[in-house]
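Heads up, one of the protein chains got dropped from this complex, but the rest are sitting where they should.
Every chain is named by a letter (A and B) in the order it is written, and numbering of its residues begins at 1.
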Amino acid sequence: MSEGIRPICMPKWGLSMKEGKVAGWLVDEGESLTPGDEVIDIETEKISSAVEAADAGVLRRCVAQEGDVLPVGGLLGIVADESVADADIEAFVTDFQANFVPPEDDDDEDGPATETAEVAGRQIRYLTKGEGGVPVILIHGFGGDLNNWLFNHDALAAGRAVHALDLPGHGSSSKDVGDGSIGFFADVVTGFADALEIEQAHLVGHSMGGAIALAVARAAPAWVASLTLIGSAGLGGEIDGAYLEGFIAAERRKDLKPHVEKLFSDPALVTRQLVNDLLAFKRIDGVTAALGTVRDAFAPGGAQAEDLRAVAGTVPTLVIWGAGDQIIPASHAEGLGDGVDCTVLDGQGHMVQMEAAAEVNRLIDARVG
Amino acid sequence: MARTVTYQQAINEALAQEMERDETVVIMGEDVAGGLGTDGERDAWGGPLGITKGLYGKFGDRVMDTPITESAFIGAAVGAATSGLRPVAELMFIDFMGVCFDQIFNQAAKFRYMFGGKAETPVVIRTMYGAGLRAAAQHSQCLYPVFTHIPGLKVVTPATPYDAKGLLIQSIRDNDPVIFCEHKALYTLEGDVPEEPYALPFGEANIVREGDDVSIVTLGRMVHVANEAAAALAGDGIECEVVDLRTTSPMDEDTILETVENTGRLVVLDESHPRCNMATDIAAMVCEKAFDSLKGPIKQVTAPHTPVPFADTLEDLYIPDAAAVQKAVKAVMESSK
Partner (left out) sequence: MQLSKDQLLTAYRTMRTIREFEERLHVEFATGDIPGFVHLYAGEEASGVGVCMHLEDRDRIASTHRGHGHCIAKGCDVDGMMAEIYGRKDGLCAGKGGSMHIADLDKGMMGANGIVGGGPPLICGAGLAAKQLGTGGVAIAFVGDGGSNQGTTFESLNLASVWNLPCIFVVENNGYAESTSSKWSIACDDAADRASGFNMPGVVVDGHDFFAVYEAAGEAIRRAREGGGPSLLECKLNRYYGHFEGDAQTYRGPDEVKKLRESRDCLALFREKVTSAALVDGAELDAIDRDALSLIDGAVSKAKAAPPPGAADLLTDVYVSY
C-alpha cells in the first residue's frame, strides 16, 4: 500500500532538538520536487532552516500547517508519484499518525550519539554519521563546534562515513589548545584520523577549519583525497579582527549578539537560544583563555598569520564562499589557479554552509563523489 | 560535556569544583557533614537534605560542622571572608535569618562602603527557601526581597540546575557577599548541566520562553509555574514571554524593560508576600521607566499576605499556581484591548 509513498518528517537538527515549528511551506501541494529542493521552513528554538526534498516526486500532501509544532520525526508531508492513489496516501497518513511515537525526552538512543577519541592526551568529541566509502572529516572554525554542520552532516552521510569533530578548546573537547596555531590543530586532526584508523579522507573545513585542512594537506598531501574550503582562512591576510576580539570578550547576550549576527546574511537566524548556547560554551572555565591563545596565534593584530594559498590545488580543491562574507572576504577565492573550483554564492555570509545548506551540500557531494 | 543532573547535584558539584580549584573555599554550617562527635557515621547527613553530602569525604576539615549557632557561624563566615578565606556558609532555612541577620546586613553588607572601599567580603550564604513542603510558617518563606533591599548584598535565586551551578560558582568567585537562595521544591528538578565548571554572570535575566503578547517576569520556582501557564495559554492563542530574573540584586532592568516594550503587557509572578516584594518593585520600575509601552495595567501574582500555612489544602491555595497566572494574563489581555 505504501509503495512509492515517502514521508517528509520533522528533522533532528543537533542533538538537543526535540521539536520544531512549521514556519511555512515553500512548495504548494501538487508541485514536483527534485532532490535538494527546499520544501518547508522549520523553526527551532536554536535555528531556522528549510527541509530539503530527499526524493524526486510530487508533494502530494501538506500534513502539518504553518504554526504547528511537531516532535522530531513527526509527519510534515507526503511525497509520492502522480500514480499513487489519494486513498493510499490517506491510509498511509492515518497509519503513520496512529503508530507514531515521539522520541522520549531523554532518550537519545535513536539518534547517533557523540563519541570521544583521545588525541595527544586530549579528549576530542566527535559525531559520526553514515558508513563506508572514503570518509569525510568536517572541521569547524574559530569559536564553532560540530553543530556548525547541522544541515550538512546528514546529507553528506548518505553513502559514506562523515565525522564531525570539536577542535580542542571548542565544543565539548578538552580546553587545552597548545600554542593555538593552525599547525597545532592540523596535528590534532591528523591524530584524530589516526585514532579512528582513517587511511584517507576528504577534508571539509569552514573558516579557520579551512586553514587547518590546508595545513593537513601541506603536511600529508597523499592522505587528503580532497579539500573543501568554505569561507576559508589561510587564503589571504584579511580577517575581521574586531569580530574575533568581540566574540572572545563578550560576556552577556547583548554584547555577543551583534558579533554573531555578522556571521549570517540573515541576522534573524541568530536566535536567543543560539546566543545562549554560545555563551554557555564561552563561560566554561578555560574557554576564553583558549580562544585568546588561538586568536593570538591565528590572527595576531587582526591579520591572519598563516598563508596557505600555495597548498590550494595541490590536491583536488573546492572553494565555497558567501559573497557577503563579513568575516573573511570572498575576494580570497579569486585567482587560486588550477585544480581549484570556486563557487561564490550571492547573498550569503560567512555561515554559508548553514544558510545555503542545500547548495553547499550539492557542491560537496559532487566533489567527494 | 552536558548531562542530566538534579538541581541538588548541580549545587554539590559547584561546591566540589570550587573547593578543588581554590583551597581558600571552605564550607560551614549545621550538619553540613553531620555526625560530628557521635558514635555513628561521620558525614552522616550532608545537610538535612543531603546537598553537601560527600564533600567532607573529599575535603575533610574544610567542611565544618557548627553548633546550632547561626549568629556565631554566619558572623564567623563573614569575618573569615575579610581575613583571606572564601567561606560558603549554609543557613539551613532562610527563615533562620532572624537569628543572624545582624551579621549579614549590618556587618557583611556594610563593610565595603563603611570602610571606604577597602574591605572585600567574599562570603556566600546558601539558604533554602520557599513553600510546598508542608513545612509551615517558619520553614517556608520567600524572604529574598528582604535581602534584595539591602545595599551591599547580592541575591541569587536560580530556577534550574544549569543556573544553580553557574550562579553558585560565580557567587563563590564573587568578591561581594552573596545570598544564594535555593528553592527547596526544586532540589529534585533535573536538567542539562555541563560537567566542567562555568560561571554565570549576575544581573542577566534569562528569557526562558519568547512570546509577543504578554510578558511574565518571575523568578525561582515560579519560573516553572509561569512556563506551565504559558504553555496552556499558547493553546488559547496567547503567546507569553517568560523572563527569569536569576538574580534580584543586581536586577536586570534592561531585559525587563525590553520585554515590556516588546509585548506591552506585564504580569509579575513572585512567590513572596505582596508588600515590598519583587513583584511590587518590578511593577513600580516598569511604571516609572516604560509606562508608555504599557497597553494596560500590570497584574501581580503573589502569595497572599499571610504566613505560610501548614495544612496541604491551605498551602496549595497559598502558593501561586498556573491557573492564577493564566487568569492574570487573560485579565491583562482583556484590559488592554
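The criterion applied here is as follows: a contact is a pair of C-beta atoms (placed from the backbone, for glycine too) under 8 Å apart; a residue touches a chain by one contact, two chains touch by 3 or more.
What you see is a predicted model; the values in this text were computed from it and never measured.
Remark: the absent chain touches shown chains B in the intact complex.
Only one residue from B:V78, B:L91 or B:L200 touches the chain missing from this view: B:V78.
Chain B residues in contact with the hidden partner, per the touch definition given at the top, are 24, 26, 62, 64, 66-67, 69, 71-85, 87, 102-103, 106-107, 110-120, 151-152, 154, 174-176, 203, 250.
Definition applied: only the chains that are shown with their structure count from here on.
Against chain A, the residues of chain B that register as touching in their complex are 1-2, 4, 162, 166, 192, 194, 196-201, 204, 206-207, 210, 254.
Interface of chain A with chain B (complex): residues 16, 106, 125, 172, 175, 251-254, 272, 276, 280, 283-286.
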